[in-house]
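Excluded from the complex is one protein chain; the other protein chains are retained at their positions.
Labels run A, B and C following the written order; every chain starts at residue 1.
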Amino acid sequence: MTSSKSSRWSEHTIRRRVQFYELDSAGIVHFSNFFRYMEEAEHALWRAAGLSISPPDGAVGFPRVNATFDYRRPLRFEDEVDIRIRVVALSRRTIRYACTVSVGEAVAAEGQMTIVCVRMGVEPLEAVSIPEAIASRFEAVAADA
Amino acid sequence: MTSSKSSRWSEHTIRRRVQFYELDSAGIVHFSNFFRYMEEAEHALWRAAGLSISPPDGAVGFPRVNATFDYRRPLRFEDEVDIRIRVVALSRRTIRYACTVSVGEAVAAEGQMTIVCVRMGVEPLEAVSIPEAIASRFEAVAADA
Amino acid sequence: MTSSKSSRWSEHTIRRRVQFYELDSAGIVHFSNFFRYMEEAEHALWRAAGLSISPPDGAVGFPRVNATFDYRRPLRFEDEVDIRIRVVALSRRTIRYACTVSVGEAVAAEGQMTIVCVRMGVEPLEAVSIPEAIASRFEAVAADA
Partner (left out) sequence: MTSSKSSRWSEHTIRRRVQFYELDSAGIVHFSNFFRYMEEAEHALWRAAGLSISPPDGAVGFPRVNATFDYRRPLRFEDEVDIRIRVVALSRRTIRYACTVSVGEAVAAEGQMTIVCVRMGVEPLEAVSIPEAIASRFEAVAADA
């Protein structure tokens, strides 16, 4: 969804079905997979904004510096899940997202994730400014929006 | 490691090697896999305490209510990783852990995770007291210990 | 796709995008994930046929007895992949599938998988006849169709 005054992107929602290999032996989605769901929505947001987070020969990468989820209800086999991600903070070198995972009206989990821009192929990792071609495509919204 | 005055367990460390299938295309362990590492150490702690967190025909289960990681340095292929987990809070129905992932002296990531005791096979999930046979095996230590 | 003379299902194709967490450090989809893709298409075939392969309180389950893939070309980040699965043999207790994974016209991999019907909750696993309500929904086609 693009904001009203610009072509900057703040949020995106994907819908996907719970797959069998994502379940644990209790028959619910393993808690580690919510982080994969959040990343899946993040990359779809970047595509919606006309970008790839990991293009061939990209000069920068975006490792995660923090990731967290609060779990409210389990997800089960073949549930159709909405994964909504929002940009909630945008600094020179970092982007922070909030994420809501839900089935219909029922919220299953809420997460946050912060990523940092680094130069590719440099060790140790060195934070650099987010290139303007990327930063100019996003705009932060309130976390509780 | 058992505390000095009792047979209660507070922490445990496992060492394991980074596997190829845990890497992402940047050649570092995918951030979601740290949550699997933390759980692997948790289950080893339970085994050290003489328990299984998911025995056949167990009456209770332990879904996660929160999980978080702060990432400091990447892990690479074949790194030998120490995953240390500590019980940092123990309430009637929940256990909170802190986890440190390191390679030698270098800390790669620090996490926390809270689990809640629920009756198996009941929907929706219903929190119940941790059975004494389990609660009596653990003891909380300070998070910064 | 249903066959012309009946309401029996023989094949199904899903399209999905390669996710970042499915890549390995060579930047290509890890070979183990093709088996998850094949299963994803299998379960979509069952849904297309009006079934769930793992319903709540199901009386039977379908463990795999064999699975194989031949890999022809790598899949890369954000590739849009077609996963086509066909029922190529249907016996009293087993179903055999063939699967083709492709990007546009280019075939990335070809696989096969055989599943067997077992009674749920019985150990050791005991093969039983596929229930008529399931068997009647499928029809085998030639493997090279």
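Basically, contacts are C-beta pairs under 8 Å (C-beta built on N, C-alpha and C of every residue); 3 or more make two chains touch, one makes a residue touch a chain.
The shown structure was predicted, so the numbers you read here are calculated from the model rather than taken from an experiment.
*Asks:* Which residue from C:A26, C:A59 or C:A143 sits in contact with the chain not drawn here?
*Replies:* In the full complex, the listed residue that touches the missing chain is C:A26.
*Asks:* Extract the touching residues of chain A with respect to the undisplayed chain.
*Replies:* Contact residues on chain A toward the absent chain are 20-21, 23-27, 30, 32, 77.
*Asks:* Write the list of chain C residues that the hidden chain touches.
*Replies:* Listed in rising order, the touching residues are 25-26, 28, 31-33, 35-36, 39, 54, 61, 63-71, 73-74, 120, 124-125.
*Asks:* Against the chain that's been left off, what residues of chain B make contact? List them.
*Replies:* 19-21, 36, 39-40, 43, 47, 52-54, 56, 76-78
Note that in this section only the chains that are shown with their structure count from here on.
*Asks:* Which word fits the touch map of the chains here: line, ring, star, complete or other?
*Replies:* complete
*Asks:* With centres defined by CA atoms only, which chain is the most remote from chain B?
*Replies:* If we average the C-alpha coordinates per chain, C ends up farthest from chain B.
*Asks:* Which chain, with its centre taken as the mean C-alpha position, is closest to the global C-alpha centre?
*Replies:* Per-chain C-alpha centroids ranked by distance to the global centroid put A first.
*Asks:* Could you tell me the distance, in whole angstrom, between the mean C-alpha positions of chain A and chain B?
*Replies:* It comes to 25 Å between the two C-alpha centres.
*Asks:* Round to the nearest whole Å and give the separation of the Cα centres of chain A and chain C.
*Replies:* 29
*Asks:* What positions in chain C touch 2 or more of the other chains?
*Replies:* 20-21, 77, in rising order.
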